[in-house]
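Right, one structure below, let's go through it.
A protein chain is absent from this complex, but the other protein chains hold their places.
Coming up: chain A.
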């Protein structure tokens, strides 16, 4: 029952919001949950078993090892086989989390993530390629993605817009946050 030596370490990676909705999800093993329905069921199952115990970082669901992390209203999951080295999966999760943290200027929360979804897709693409760990150093990932953040909500009252899109700032004028500014 020795593990077949292979670079295909990651079976799936997904990001869910605090209601368990899928924001991003990639499955790298075609035989594992081939249909969208099975994937979403699995995600729901994983979410139900992990969202309460948000201080934990590892779980075992449906015969798969899951490492996860939660930030404000987001849950990040990396899935590997039951025989996979848990620390390799952790390395992927940490790299994903830290890369996004840097891209989103530490605002790792749902709204900010969705506003920069293109950057998130690119980060995941630089970390895992078809289940192979492509890069595990967040600095390298940031450098390769070379992404400039958009609409940043600060942690205080105000919302700061970093982009120059004039259309967008007109929308803001109507919001309470902006008036307080």
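Assume a contact is a pair of C-beta atoms (placed from the backbone, for glycine too) under 8 Å apart; a residue touches a chain by one contact, two chains touch by 3 or more; residues count from 1.
We adopt the following convention: contacts and distances are computed from a predicted model.
Undergrad: According to UniProt, what is the chain that's been left out of this complex called? Choose from "X-ray repair cross-complementing protein 5", "Glutamate decarboxylase", "Coatomer subunit gamma" or "Integrator complex subunit 14".
TA: "Coatomer subunit gamma"
Undergrad: Against the chain that's been left off, what residues of chain A make contact? List them.
TA: 1-7, 17, 21-22, 24-26, 36, 39-40, 49, 53, 55-64, 67, 73, 81-82, 85-91, 109-111, 114-115, 117-119, 121-122, 125, 129-130, 132-136, 140, 144-148, 153, 165, 167-168, 171-172, 174-175
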